[in-house]
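Note that this complex is displayed minus one protein chain, with the remaining chains in position.
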Amino acid sequence: MWIRAFVNESLIKSSPHISGARDVRWIMQQVLLALLPGIVAYVILFGPGILIHLGIAAATALGLENLALRWQGIDPQPFLRDGSVLVLACLITLAIPPYAPWWISFLGVAFAVLIGKHAFGGLGHNLFNPAMVGYIFLLLCFPRIMGQWPSAGLDAASRGLIDSASLIFTSAPDGIDGRSGATALDHVKTQATLMRMQSEMHADNILGLVGGRGWEWINLAFLAGGGWLLLRGVVRWRLPLSFLCGLGLAASIGFISDPELHRGLWFHLLTGAGLLAAFFIVTDPVSSATTPKGMLVFGFGAGVCTYLIREFGSYPDGVAFAIVSMNACAPLIDRLTQPRLYGTQTKETK
Amino acid sequence: MIEAIAALVGLLVIGAWLLLHHREPERDSRSRIVRRIDEILPQTQCQQCGYGGCLPYAQAILSGNAPIDQCPPGGPVVKRSLAELLGQSNIARLRLSDSEAVDQIVVIDESTCIGCTKCIQACPVDAIVGATKQMHTVIADHCTGCELCIPPCPVDCIDIVRLEPGLERWRWSMPTHLGSERRNHPRI
Partner (left out) sequence: MNRTLHAFKGGLKLASHKDQTRHIATRDICHPETLYLPIKQHVGMAAVPCVEVGQAVRKGELVARSQAYVSMHVHAPADGIVASLRDFPVIHPSGLQALCIELSVSERHDDDRLTARGANPADLMRLERHVIYDRIEQAGIVGLGGAGFPAHVKMHEGSLQHVDVLIINGVECEPYITCDARLMQEQAQDVVAGATLIRWLVEADACIVAIEEDMDDTRGALAQCKSDAFELIAVPAIYPAGSEKQLITVLTGLEVPSGSLPIDIGIVVLNVATVVAIYRAAAYGLPLTERIVTVAGDISMPGNIKALIGTPVQHVLDQCGGFDSATHRVLSGGPMMGIEILDPRAPITKVTNCLLVLERKLQPPASKACIRCGDCVPVCPIGLQPQQLFEASRSADVDEAQDLNLFDCIECGCCSYVCPSEIPLVHYFRYAKSSIESLDIDRAAADDARLRFERHKTRLSASESSDVDEQVSLADVSGLRVSELQNQVHDAIARARQRRKK
């Protein structure tokens, strides 16, 4: 006989007594897997520098997460196991120029984990996307380093691992002069201020077929990863699609209004962090809207904001700022887009 | 230049409107606050707080003479509600699950009762019925367990009965084993 003499409250478990197979760990594994093609494209185009930064970022993230949880008196084991902090590290690394000094990724991740995530209450409680918070911190504090991207596919890609390491660990912040320059978005922006028309820029070396040279391929790799996530049901279509629609629509309107001043749809989608944002950043569950309609509003708003900042703001890429601004609106969006409740319909369907 | 100034002024106006529009409502008058405190108190009229009943205690709380944690029957729930009402936020962090209010009522041992009516006079909520030289009894649903009837009884025939948590009174409690809960959560 199996009888319990007394009833312990902690034994009382509510139904349901079974659960689905997905857990946070599985979700984060899928996201990391989906980031792989993008990282490979990075390595091919910019050389292995990013791998070193990934290593630094991952170590920093795990270490600080552990520390931050211990400070709060929480067992860090389950949190470290679920891998959410590794995704955070990857996303920041992908936004950092591959030959930036080593402390850039360290600082970015540290800020993201400690301030972006734990200062707000840890996993699930952060108001802003921690990866974007870390990136914005770097962008504001070290604008020069963060703006120096190597030209894709030139000498950077042929650089070896040891060479890259020495560059990352030893060089002074501006020691990579000559081998690096602005990104395509940067270029278009500076040239536009010099009153050059878009049609005149077509032949510019830095621009590729449609987007920035090289960036098109990276973005396509992210698209492939995003497709995988959609297929596995990790990401639902609403957020990425509405983001791309917002960005695309705004870009098309700009292009139609004046093709000589504004770049078109494909340029905006395939340049900078366009598709990375659509599938990996906008879709961050913690800081985005969660109601079905709210997701559409959130994604669309982030897309439009991105375009506006790219075209009219003073920063070349607006993804981070756009998403952080929308994060701030997410609770409001959620509240205003509550779905209709069963049994509360207004019209009679009889 | 003018556009910039206009935009800033516009923002200011909107911000000010938002702030002022959602201002805290007018402060309640004293009597209204006393009434609201009284509404929170459990109305056992047991005087365990040291005041003559729930209403006198409410008045004492508002005048600042009485702390808000002097109500044993109310337990943490009442304490929390009072703290919320009066803005004593350090106490407001109590949770519903901390409710430990003792549920008890009294019963009269009817074979011992001599029918003196003293307990009937003592009962603040008219929960005892009976007449002189007649056996008395407690209406269980009305009894608040305040114990005020026990001292006057000359023959000690009133017993306190703890209400056991039967199926009808059982409540779901907060789930346990949550990794994300802070272990050292501040408690009162």
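Labels A and B are assigned to the chains in the order they are written; within every chain, residues are numbered from 1.
Basically, a contact is a pair of C-beta atoms (placed from the backbone, for glycine too) under 8 Å apart; a residue touches a chain by one contact, two chains touch by 3 or more.
Since the model is a prediction, treat every value here as computed from it, not as a measurement.
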Just to verify: which one of A:S14, A:S257 or A:S314 makes contact with the chain not shown? A:S14
Which parts of chain A face the unshown chain closely enough to count as touching? 1-4, 7, 11-20, 22-24, 26-27, 75, 77-79, 81-82, 84, 122-125, 236, 285-288, 290-292, 295, 334, 338-345, 349-350
Given the full complex, what residues of chain B touch the hidden partner chain? 38-39, 41-45, 53-54, 77, 95-97, 104, 118, 123-127, 142, 144, 147, 150-154, 156, 158-162, 165-167, 170-175, 177-180
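Rule of thumb we're sticking to: only the chains that are shown with their structure count from here on.
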Distance-wise, how many Å sit between the C-alpha centres of chain A and chain B, to the nearest whole number? 50
Sites on chain B touched by chain A in the complex: 172-173, 175-177, 179-180, 182-184
Of chain A, residues touching chain B in the complex: 9-10, 12, 14, 72-75, 78-79, 122-124
